[in-house]
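Here the complex is missing a single protein chain, while all its other protein chains stay put.
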Amino acid sequence: MCGVFGIFNHAEAANLAYLGLHALQHRGQESAGVVSNDRGTLHAVRHMGHVADVFTQSRLEHLPGRLAVGHVRYTTAGGSLPKNIQPLTVEYRSGAVAIGHNGNLVNAESLREELESEGSIFYTNSDTEVVLQLMARSQERDWVDNLFAALGRLRGAYSIVMTSGERLVAARDPHGFRPLILGKIRGEHSHSRYGKTAWVVASETCAFDLIDAEVVRDVEPGEILVIDGDGLRSSRLKPQPRRFCVFEHVYFARPDSVLDQTAVYEARVHMGRALARECPADADVVIPVPDSGVVAALGFAKEADLPFEMGLIRNHYVGRTFIEPKESIRHFGVKLKLNALPNLLAGKRVVVVDDSIVRGTTSRKIVKMIRQAGAKEVHVRISSPPVSSPCYYGIDTPTRSELIASTYSIDETSRFIEADSLGYLSPEGLLDAVRLAQPERPKRPVLADEEDPGFDADYCSACFTGRYPVPMGSVPRRQLRLIEV
Amino acid sequence: MCGVFGIFNHAEAANLAYLGLHALQHRGQESAGVVSNDRGTLHAVRHMGHVADVFTQSRLEHLPGRLAVGHVRYTTAGGSLPKNIQPLTVEYRSGAVAIGHNGNLVNAESLREELESEGSIFYTNSDTEVVLQLMARSQERDWVDNLFAALGRLRGAYSIVMTSGERLVAARDPHGFRPLILGKIRGEHSHSRYGKTAWVVASETCAFDLIDAEVVRDVEPGEILVIDGDGLRSSRLKPQPRRFCVFEHVYFARPDSVLDQTAVYEARVHMGRALARECPADADVVIPVPDSGVVAALGFAKEADLPFEMGLIRNHYVGRTFIEPKESIRHFGVKLKLNALPNLLAGKRVVVVDDSIVRGTTSRKIVKMIRQAGAKEVHVRISSPPVSSPCYYGIDTPTRSELIASTYSIDETSRFIEADSLGYLSPEGLLDAVRLAQPERPKRPVLADEEDPGFDADYCSACFTGRYPVPMGSVPRRQLRLIEV
Amino acid sequence: MCGVFGIFNHAEAANLAYLGLHALQHRGQESAGVVSNDRGTLHAVRHMGHVADVFTQSRLEHLPGRLAVGHVRYTTAGGSLPKNIQPLTVEYRSGAVAIGHNGNLVNAESLREELESEGSIFYTNSDTEVVLQLMARSQERDWVDNLFAALGRLRGAYSIVMTSGERLVAARDPHGFRPLILGKIRGEHSHSRYGKTAWVVASETCAFDLIDAEVVRDVEPGEILVIDGDGLRSSRLKPQPRRFCVFEHVYFARPDSVLDQTAVYEARVHMGRALARECPADADVVIPVPDSGVVAALGFAKEADLPFEMGLIRNHYVGRTFIEPKESIRHFGVKLKLNALPNLLAGKRVVVVDDSIVRGTTSRKIVKMIRQAGAKEVHVRISSPPVSSPCYYGIDTPTRSELIASTYSIDETSRFIEADSLGYLSPEGLLDAVRLAQPERPKRPVLADEEDPGFDADYCSACFTGRYPVPMGSVPRRQLRLIEV
Partner (left out) sequence: MCGVFGIFNHAEAANLAYLGLHALQHRGQESAGVVSNDRGTLHAVRHMGHVADVFTQSRLEHLPGRLAVGHVRYTTAGGSLPKNIQPLTVEYRSGAVAIGHNGNLVNAESLREELESEGSIFYTNSDTEVVLQLMARSQERDWVDNLFAALGRLRGAYSIVMTSGERLVAARDPHGFRPLILGKIRGEHSHSRYGKTAWVVASETCAFDLIDAEVVRDVEPGEILVIDGDGLRSSRLKPQPRRFCVFEHVYFARPDSVLDQTAVYEARVHMGRALARECPADADVVIPVPDSGVVAALGFAKEADLPFEMGLIRNHYVGRTFIEPKESIRHFGVKLKLNALPNLLAGKRVVVVDDSIVRGTTSRKIVKMIRQAGAKEVHVRISSPPVSSPCYYGIDTPTRSELIASTYSIDETSRFIEADSLGYLSPEGLLDAVRLAQPERPKRPVLADEEDPGFDADYCSACFTGRYPVPMGSVPRRQLRLIEV
């Protein structure tokens, strides 16, 4: 998963990009980068690590200019190589260009094959490089035209920020899998050759809150925004059915963000409430798996009229390096992060709410931990349906065979995690909950659109349903042939 | 503030010390150290930084032996010098010794003057070095006897772990200001020349939970535990009135810890409940300042029968380095950590619960942030009394003049932070709440003991009351004369 | 300037590449890299800094395989960017490939323009990337055929090592500007699927001495060696007049190397002798500017029958970082490296021998330093002609305007450096001296060949004569548009 940020026409462009990435840190902790644009010359700072470690004062001082793009990265395609750190930068016929990409292209491998057969060389293992190569192959003189040509070839998920010349571009794939929001900086700090307005784009609105920017609107699926001294212009790719990622609302996005007009916090409360209706439990207390389960657990407790307690305490100081667990220390991995409170749980029938179950091993440890704290019964409630299929659109899920829900029934999963009961929110319940968090609340969600029967009108739920709106290319992923230490 | 950990007779002593410190990380983020003891030879790893960064795999492999002591540190006395990183180690007549200290000695300066006049040299600015110098001055041959002699001279707060020879010692000052708990490792991993039992001591029980140790009991105020191949022996210093730090329960300790038989989580729930009774508010929603205000806010919401919501979202990725806020970015410092949710707060009368107010500047920014999110009214509720006096016993409070409550009335403070109302928990309410979280719940707290009229029988509340159970020495703190870059 | 190394079929390929680069460290101190090849998968370690710092034990352990190529780099083209560190690696149609390049292409800019116009993107500012892009554009299936096609387009200086698949390739430009030698590892450590022989190539023979390899022969100008399991095959590009760089013998190469059958040490002795004959001095003592002037000074002293002394002592601990000289410390820059001995020089007429004068500022400081040590007269003797023209073939000389000899006569230079006299070796004397260090010593050097009247038959002396055997392309070097911090 990744987060992107772009800013146009601000005296502190790189500083604000740094802050924006800080707010987007939850979207990628492996590497971070900002490329600033000073009248056409690009300046890059990109390193492995967290935003706060990558951007020292002295490095930020080396990023001049009123434009900047930034990226936080958690490996999806490409592996954990230093040279894959984004924003990627290259020079080609139309000049120097920087790109930050959130998403995953399903036809990257076949495009790469085609490009290689035509004489392209690849420095990275990232699908993002394909976008740049396609741009370079396009015959137009202007880089934005090159980008249009390139985007026409891409299939899959992308929310992109780019800069070159003295322009900022933001683009979102026609399905709108990944979020992308347009904002404006409050205040009047922006009188310059580029006009009076400081524009920003980011993966989530929480990035705007930190820098006192206001939300203008979502970048629409298939929309390409070109921002320069002449203002902001919008163009569209060929329309496709909307396929917003519902998992952003379940887990990925920050609860204080609003994506595609949906307030994430409220959506999660509604998920918890719906879960309590769909899968009630005879219990004494509701506790979340912090932090991701907190909001849904609040909703569950309200709907079920049960007391809510923080029965698991999370240690936020978990660092990047830790020693391997010895067998003598049970449930070690989970214990580094979580601890159960016997005083709250002993003798109780406990409902524990989490956002999802992936492999099942963590849930199993959590159930055991709650039981060891003295709980009489442990009822696991999940605020989304079983994750049975890998995501091809940018979320870093394991392969199908590792997903417990791909081979275990709910009953089998319940036994595996040693819960007294296990309940998941239904796909319909999930989509209802998300829609309830939108300003105008439709009474009934549209469950399919005309073009794609079997799909929801707005949301991609492929990880729960296995129905992929854009099929994965058939070309097998190549083995890594270049390894950097 | 600091955290200490000690372990005796375990094959993975240094690894468990590392994990114990990980669980105590909230008690000190400036530096971390472990000294292992391999049949009398001490091996030290001590560095500035977080536990997860200090202890790499390869460094841990350099810490052999079945005994270890560890320390996490947040500067109280001594300043931020590399050489002040604990555990301190020295050699003296009785051998090599390592010490980790949580607390603050009120007579350190006068003891240092005395020791210097007798020919001692000091390498550090830490009051902990005084303990070692006093030991070295004692004429007994055995280091534990030296320690007894030294402790007899100390006044103030200390919870100490030490190792030398093939022994582990844990000691707690006669008032018991700072917590210290004794535990035992579950299981049978400990057959060795040192017997069958693996003993542990730690500042809080959460360190035991992570390593699957069980709580045996609190180390008593004035108790010195000597643990070696002959078992565990307990001795006592001259008894003094108990003065457990009540602020550990308000803020410092982790909510999943149990200190001096008091469950911190429960105590905080009771603080919130009492606060709701003492300072009710006509409101629509209760929100905490996360993370420290969460549990008290849950208590407040329950008692007041108001909805509880996570109306402020905390970003846990705040790193150690960040750029200075420019004036153009309002409330920058707080925004790096917290963000308010307009969807939850707009048009609402909001109660926001925090554990304490120190300077008032952060509270002021939080109130503003909540108001900007659209709240109609903001009622600040604090789950402890006003902090009006600095702590001399190990908590890193600012000087009196910086404490808003030392010069402002509650009304003045309320206006300063621009709240619609401000309410603090009373000292009595606080002590009641703490006692309600103890196993046998006394109906009425004893408000004073015979020897010290005006003091609570068990707790030090000097930061709220200005009544210091052990007066600060009159010798002025010397200027720093040694500075290390 | 740069150094390259390649090895085929040795169990310790990466270790020996590391050692080879260590011996070639004088050819480039800015960055170092090794790419090993394990049955077709490439593994890279590349960092800024000295060889001894870049290659830690643990990094070397991440370089498996029986093939490796290595590179040390001192910026010529491309600027000091991390991503320019060689060997460069890319993937293209024919697989993953690594290249290390010593030299400079005079038509790199025009090739880049052409490639960009055809849709290539460039990650680096290095002319080496042009080679890879040309390879990718070639339609053959085999990467060695691609390389042949690419080399046919290049003009200028290159000695190249490459690996891909399970082959090692070494190539040298048709003029042979930069050295490249073929060797074989002594002993029988090499029984493997690749045969019995372990082949090595390196910029200088000193790299072979360190790893106990024996010299086989020079790679010939225009020769391409392909080494794989089928043995070693040699191909030729279209023949061109030989243009060995004479400055390698004057300064760049290590004195213990033998390049193009010329022993560098002997050549320098002959330069000193010829210099003594051409520019004698009435003097008492001959001293070198260490280390580069030592051997020529020995030759000068012998021929002139004057005592040789180490009158300037060099501090070899000069690191990469040092504080800026204040004006109060005279000749600071030179003093960090050199110190003059008054005991040896006081009252003496001193001949000081250096290899060349570039800007003149260092020579001026050295003359002053010798005078301050008490010398009565200072006669500067240079073992090569005046450097009046920049090198376009891989040596990092300053621009023409900075070269003192481009605007000052010898007399003017002598006055500028405040010498009592200044003498340079003549171009003829230099070429004679080099030829005297070859096994069969031709009585008279051929001063021109048939195709290129005005050029020496074997050597490029463009830096002294301004006569460039391969003209620099007319396309102006572009401004840097991508800057990495």
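Labels A, B and C are assigned to the chains in the order they are written; within every chain, residues are numbered from 1.
Just so we're on the same page, contacts are C-beta pairs under 8 Å (C-beta built on N, C-alpha and C of every residue); 3 or more make two chains touch, one makes a residue touch a chain.
Source: prediction; values computed, not measured.
Listed by label, the shown chains that the missing chain touches in the whole complex are B, C.
Only one residue from C:25, C:41, C:197 or C:361 touches the chain missing from this view: C:25.
Between the chain not shown and the residues B:59, B:349 or B:368, the one that touches is B:59. When the whole complex is considered, the residue among C:110, C:197, C:240 or C:339 that touches the unshown chain is C:339. Residues of chain B that touch the chain left out of the display are 40-46, 59, 62-63, 83, 89-93, 95-96, 116-123, 132-133, 135-138, 479-485.
Residue-level contact of chain C with the missing chain is found at 12, 15, 18-19, 22-23, 25-26, 29, 50-53, 55-57, 60, 187, 189, 206, 209-212, 254-256, 258, 263, 265-266, 291, 294-295, 298, 302, 307-310, 313, 315-323, 326, 328-330, 335-336, 339-341, 343-344.
As a working rule, only the chains that are shown with their structure count from here on.
Rotation angle relating chain B to chain C: 180°, from a CA superposition, given to the nearest 5. Centroid distances from chain A, each centroid being the mean of CA atoms, peak for C. A summary of chain positions shows that the Cα centroid lying nearest the centre of all protein Cα atoms is that of chain A. The mean-CA centres of chain A and chain C are about 50 angstrom from one another, to the nearest whole unit. With centres taken as mean Cα positions, chain C sits 62 Å from chain B.
Within chain B, contacts with two or more other chains are made by no residue at all.
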